[in-house]
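To start, I am sharing the structure in question, which I have written as structure tokens.
Our next item is chain A:
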Amino acid sequence: MIRVENLVKSFGGFRAVDDASLCIETGSITGLIGPNGAGKSTLFNVIAGVHEPTAGRVTMDGEDITGLKPHELFHKGLLRTFQIAHEFPSLTVRENLMMVPPDQPGETLWNTWFGRRKIRDSEAELLKKADEVLDFLTISHLRDEKAGNLSGGQKKLLELGRTMMVEAKIVFLDEVGAGVNRTLLNTIGDAIVRLNKERGYTFCVIEHDMDFIGRLCDPVIVMAEGRVLAQGSADHIMENEAVIEAYLGTGLKNKVKAEEVTEDALHEDHGAQPGLGDEAGKGTAQ
Partner candidate 1 sequence: DDVKMGVLLGFTGPLESLAPGMAKGAEMAIKEVSESGKLLGGDTVTPIEADSTCVDAAAATAAGETLVTSDKVSGIVGAMCSGATTAVLQNVAMANGMVMISPSATSPALTTLPDDGLFFRTAPSDARQGDVMADEILEKGIKSVAVTYTNNDYGKGLADSFEKAYEAKGGKVTISAAHEDGKGDYSAEVGSLASAGGDALVIAGYVDQGGSGILRGALDTGAFSKFVFPDGMVSQTLQDNFGSEINGSFGQLPDSAGQGMQTYLGMAKAAGYDGSSAYSGGSYDAAALIMLAMEAANSTDPKVYKDKIMDIANGPGEKIYPGELAKGLELIKEGKPIDYEGATAIKLIGNGEAAGTFREIEIKDGKIETVKYR
Partner candidate 2 sequence: MSYLDARDMTGGYGKADILNSCTLTVDKGEIAVIVGPNGAGKSTAMKAVFGMLNLREGRVTLDGVDITALSPQDRVKKGMGFVPQVNNVFPTMSVEENLEMGAFIRDDDFKVAMEQVFTLFPILKDKRRQNAGELSGGQRQQVAVGRALMTQPKLLMLDEPTAGVSPIVMDELFDRIIEVARTGISILMVEQNARQALEIADKGYVLVQGENKYTDTGKALMADPEVRRTFLGG
């Protein structure tokens, strides 16, 4: 469905995305992982039309969508959420949802003066839909709260909720899980699966929580230093040496405090993974 070909995005001289090619299949929930600064968000932003690519192209169902504006992509059914929540702070939670659907009759000035009836009908419908979404997200009690007053996690939920107001084809989720309570994250995970199954949404998910990725995503794409490092099923990826070295790591070294891990074991770990882990080891040793 979405095909990214040889995409490059540089900031000044720095190539945040460096000749990345990948593909998101229709109906999949594709995971996108990688170390901090790998270029995941940048890739999202290029696909979603926030940044112009330096080179390369993006197609959706065979149609070239490189460089289209965000609102144009929205109309093609491509939606996204933000890593840092982008709610409309002075609108109420409900209004945040109701504003989403496109081409509402009430968005034309003419109708606001001479088409009140049309507006009334469409508003009633939107209201119903918004309340359903709020129920689904378990934040109905906040419906009349200004969105700016929500807590960090609540804002994330709201972001997801907005994608549910329309029939999207593909939804890009940038770290929905960060800062979200794990129980709630499971709920979100369920929601994603349900949207995927029932409404046929395709998802592309950036997330650092491997449980979440493992439970939801197939395939998983790993990026590092602007490039695609590996690709495959979640289990497959989690065993990939390169991915472990660059991204996953091997767990806490200082867990000694909770469990008795010997100093030796620690050093063994290091032996196995030189590089990042090694340097970090020196750091902790100081």
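Candidates were picked such that all candidates are chains of the complex that A comes from, given by their letters.
Just so it is clear, contacts are C-beta pairs under 8 Å (C-beta built on N, C-alpha and C of every residue); 3 or more make two chains touch, one makes a residue touch a chain; residues count from 1.
Computed from a predicted model, the values in this text were never measured in an experiment.
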Chain touching chain A (counting every copy) in this complex, out of 1 or 2: 2
Looking at the complex, which residues from chain A come into contact with candidate 2? 11, 33-42, 83-84, 149-154, 156-157, 175, 178-186, 208-210, 246-258, 276-277, 279-280, 282-284, 286
